[in-house]
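The other protein chains are all here in position, but one chain of the complex has been omitted.
So, chain A:
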């Protein structure tokens, strides 16, 4: 490698991945009842059997930690400890799981039926299962699945039951409890419920963290939670939430367990059940509260085909090895361990790094279906594309993605055009092929309300985008380098790098970048582009090659919605939000602003309407101190630094040098 930096990325195509087995195959050939009632004897950590729910609650309530916090709260508030204790009992009753094998068996039966109608295949890497089985016996295990659908944790428990592994206890959002019977049934299949926000509630935090830590310390069962905190509506990985991660790591920091195994799990859907629901949610149609009747209505979904699911169990990561030499655990030494201590900064940074690392490991083993490639091409060529051209481009993109290390699930024995055709027909809710022209589905509607029409169209675009999004993590580093090479108008490496790191900062909530790894990310991007013959790296310069032209313009088009979207948001902030905008109004205000621009034709991409993009942009600007939050009259108001926002907008829109000039230097 010509790069002077010592960091040399590994060739991603060399990464070895396991093979998959279809767990539904056996279900289609044998009795579901028998399956549900079969002997279930999972291996256990240290041979410890799962603990009775009541005993677990008792242990938590009597723990030094909880007693200490109750004592402290009582002193602060003047409330008697008994009353706080009762409150604690209630909280715990609301929270606690109540794993019952009979309910698990019932679920096993029901889910077998449901999955068989919904999905063609549920494919699992069995080697991963074996690794997990070993890990479970050694140390407490934390399962970290990606979160794209409600199906995720049902599916995971189902797979673990199928392979005779310990069922996990799962941290679920409180909103599930709204679903009367189902909520309780989920509880009995191992879910425990946490409130979405309990900011300053010390008692809640103490109970919740002690509850999780007790299960972990005793090793009763693997603990499962979603690092991303919520389902990703865009199918891009979300920036990790650190609350629960902190809690499960604490017993290790305090020496209460020797080690903890973190197991990243990637669950990839060929077609997501909630695809249209997500799109409308992103566009601002309020999320329907989960209700049992809503779920019953979802029955009509059951008649549809949702393709395959891939569940990939990654290598268990030893927390101990991650911490080796990185942190000092001695900060816990001077206070009895049941008294909560605020960890020092290096611990916080460490947990944050691990959060990102685990999300990236999830991404690494995400399976990319052919449809993801098709959608990526299609969304760049709206309103329509010729089927042959689409097929040709899809193959080109497949090869590029594979050479960048993507885990593409491309069937070997079927012709390319058939693969594309079957992808299109599976996703008939988004796309159609009429006479060789592939277009997005457009519902018939009265054309009187332009805005309404725009939203309908945008919903389909966002659905399509949610599939393209599944491959962005493969391309984001080389793409940002390519965009930098294109936009900077100079071949000087340091200028390109500085633009790259600007983009990386601006998109820090849009894509997953490990904090502090700017140089590595840049090197990785350069390396991949060089491997694809797109650029040439000299000592101080980076030059675009002939072949690079196509790749660069492809990447530009691929990331255009984000570049454009962020510019729109900057414009909004500098033109309409100078007096500040309350946090609550921000999304709707941006949406209104964007709709105007879209209708006038000044902006092309509908993705700016996505509230996810809007929130990510704001989060990044806040982090960069370009905006800041203040509290005014009980409301959080976002204040804008106009010069800084304008400069971001200009920098994003920078295309000083046409592509030709860069080429001429070669």
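Note that a contact is a pair of C-beta atoms (placed from the backbone, for glycine too) under 8 Å apart; a residue touches a chain by one contact, two chains touch by 3 or more; residues count from 1.
In this section, contacts and distances are computed from a predicted model.
A chain of the complex is left out here; the name its UniProt entry carries, from "Succinate dehydrogenase assembly factor 4, mitochondrial", "Alkylglycerone-phosphate synthase", "Autophagy protein 5" or "6-phosphofructo-2-kinase/fructose-2, 6-bisphosphatase 4a isoform X1", is "Alkylglycerone-phosphate synthase". Shown as candidates are A:117, A:333 or A:588; the residue that touches the absent chain is A:333. Across the entire complex, the residue among A:49, A:255, A:411 or A:436 in touch with the chain not shown is A:255. For chain A, the list of residues touching the undisplayed chain reads 254-256, 258, 328-330, 332-333, 336-337.
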